[in-house]
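Input: a single structure, listed below in structure tokens.
Now for subunit A:
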Amino acid sequence: MATETEGGCQDSADKHIVVSGKLIDELEGLCEEDVFGCYQCGTCAAGCPFMDEMDLTVDEVLRYVILDKKEVLESKTIWLCASCFACAERCPRDINITKIMEALRQIVLRQNIDETDLECLTDEEKRSIPQMAFVSLFRKNIG
Partner candidate 1 sequence: MAYEPKLLGFLCNWCAYAGADLAGVSRVQYPPNMRVIRVMCSGRVDPLHVLEAFRNGMDGVAVLGCHPGDCHYLTGNYQAERKMDLTFRVMEKVGIDPDRLLLDWVSAAEGQRFGEVITDFTERIRELGPLDAADAGPKAAVGEKIASMDRIRWLVGKERDMVDHGNVYGDKLDEAELKDILWNNIVNEYNRELIRSAIRAGSPATVPSIAEAVEMDTATVFKYMIDLENAGQVHMMDIVDDDPRYILVGEVSE
Partner candidate 2 sequence: MTAENKVGAVLVVGGGIAGMQSSLDLANSGFKVYLLDSSPGIGGTMAQLDKTFPTNDCSMCIMAPKLVDVGRHPNIELITYSEVESVEGEAGDFKVKIRKKARYVDVEKCTGCGVCAKECPIDAVSVFNEGLSERRAIYLMYPQAVPLAFAIDREKCIGCGLCENLCLADAIVYDDKDELSEINVGSIILCPGFEEFDSDQKGEYGHGRFPNVVSSIEFERILSASGPYKSHVLRASDGKQPKKIAWVQCVGSRDLGCGADYCSSVCCTYAIKEAVIAKEHVPSIEPTIFFMDMRTFGKGFESYYNRAKDEYGVRFLRCRISEIKEDPETHDLTIQYETEDGQLIEEEFDMAVLSVGFTSKEDSRDLAGRMGIDLNERGFCQTQEECPVETSRDGVFVCGAFSGPKDIPETVMEASGAAAKASGLISEARNTMVERKALPPELDVTGVGPRIGVFICHCGINIGGYVDVPGLVDYARGLPGVVYAEDNLYTCSQDTQKRFVETIQENHLNRVIVASCTPRTHEPLFQATIREAGLNAHLFEMANIRDQCSWVHMDDRSTATEKARDLVRMAIAKASIIEPLPMVELDITQSALVVGGGLSGMISALAIAEQGYPVDLIEAQSELGGVMRRIHHSSEGMDVQGFLRDTIGKVDSNPLITVHSNSQIIDIDGYIGNYRTTVEQDSDQIEIEHGVVIVATGAVESKPEEYLFGEDERVVTQLDLEGMMAEGADLSGKTIAMIQCVGSREEHRPYCSRVCCTDAVKNALAIKEAHPDANVYVLYRDMRTYGFKETLYERARAEGVIFIRYSLDRKPTVAKGKDGLVVGTRDHILDMDLEIEADLVVLAPAIIPQPGNADIGKLLKVPLNEDGFFLEAHVKLRPVDFSTEGVFLAGMAHSPKFIGEAIAQAYAAASRACTIISSDKFETEATVSSVNEALCSGCGLCAAACPYLAIELVDGKAVVTTALCKGCGVCAATCRSGAVQQKGFKDEQILSLIKGALCEVL
């Protein structure tokens, strides 16, 4: 971590995530949310502050899980989620979407594929950004 390799930091390597059975069974232990309860009303997407940067919209992520399309684990969206709970509070089906996003992240992290690599940060930033940001980031993005 000491040397700051300007060129060294590149986007995280393409991950080869292995998921044997159905996604919904993988999620079983991690969160007991009734993903199938979703009727694609779009409220979560309409209320998410980070939708512009997301490759999959929030309801598309849920749809991937329902249709068991494993590519959802490679999407940028699950890492962009800042766990602000706006979607969970507003979902008419009372599904805690924030927990589902965390569970999806955990599936990847528990195959010890880390999302974050701190090379890209300048020293100055390491000093000025509040520690709570780093602690949160490590907890969320590193297995």
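Criterion applied: all candidates are chains of the complex that A comes from, given by their letters.
Methods note: a residue touches a chain if its C-beta (ideal position, glycine included) is under 8 Å from a C-beta of that chain, and two chains touch if they have at least 3 such contacts; residues count from 1.
The structure presented is a predicted model; accordingly, all values stated were derived computationally and were not measured.
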| item | value |
| --- | --- |
| Given options 1 or 2, the chain of this complex that touches subunit A | 2 |
| Residues on subunit A engaged by candidate 2 in the complex (per definition of touch) | 34, 36-47, 51-52, 57, 59-60, 63-64, 66-67, 69, 86-87, 90-94 |
